[in-house]
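Everything below concerns the one structure shown next.
One protein chain omitted, others in place.
Right, subunit A next:
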Amino acid sequence: MIDIIQQYWKAFLWTDGYHLSGLAVTMWLLVVSIAFGFFASIPLAIARVSRSKWLSRPVWLFSYVFRGTPLYIQLLFFYTGMYSLDIVRDVDILNHFFREGYNCTILAFGLNTCAYTTEIFAGAIKATPYGEIEAGRAYGMNKFTLYRRVIIPSALRRALPAYSNEVILMLHATTVAFTATVPDILKVARDVNAATYDSFNAFGLAALIYLCITFILVALFRKAESKWLAHLRPMKA
């Protein structure tokens, strides 16, 4: 264990000498895909609960497909599948985009977490107490203002516990990135395993790093919950 740490700690944390690797890559994948998923899922969630079938059905289909198939297959689809198409290789922009493992990984992860987040937010929007909406209407708010001031802020608060789960699951899901040659923590661990044959310590170290990130995320979300869900805490006598 000590030997591996001494020799490879840099690769595990941020660089293998040439490129970013390990923890830095994993965190980058996580932050970019979560950010993409968050911002894309708010309009999608609003469309998902819309009364118009033309809006809600396509979003339902998108989230059904992405939640019904494994992320690994989605990554294979975007990484090896897309690049095997002639159209993709002939068009310059597509060729450049899909040739990079990073781009495909971010695309697959972003869409995947977006699908789950959309469902979480849509559920939270549906759970808005009707009185709040009535009150907003009584104040003469139009639909946009109603969403901006009343529905979205309260829905996001309500979604926080489920959302924290999704972020942690996404952290765990980033481990498939190595199959698209992205040098995340697990890729480094596999390289160390191949170089030293010390599987237990190589993967054990990776597991420890993931465990630490999970604990930090849990702590952060606990803090966020105590800030934004403070009104739900039992009152002190």
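To be clear about the criterion, a contact is a pair of C-beta atoms (placed from the backbone, for glycine too) under 8 Å apart; a residue touches a chain by one contact, two chains touch by 3 or more; residues count from 1.
Heads up, the rule we're going with is that contacts and distances are computed from a predicted model.
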item	value
Undisplayed chain, where the name is taken from the UniProt record, one of "Alkyl hydroperoxide reductase subunit C/ Thiol specific antioxidant", "Histidine ABC transporter permease HisQ", "4Fe-4S dicluster domain-containing protein" or "Membrane protein"	"Histidine ABC transporter permease HisQ"
Omitted-chain contact residue, chosen from A:L55, A:L76 or A:I133	A:L76
Contacting the left-out chain in the complete assembly, out of A:T15, A:T128, A:S154 or A:N193	A:N193
Contact with the hidden chain (one of A:V49, A:I152 or A:V176)	A:V176
In subunit A, positions touching the absent partner	65, 68-74, 76-77, 80-82, 84-85, 171-176, 179, 186, 189-190, 193, 197, 199-200, 203-204, 206-207, 210-211, 214-215
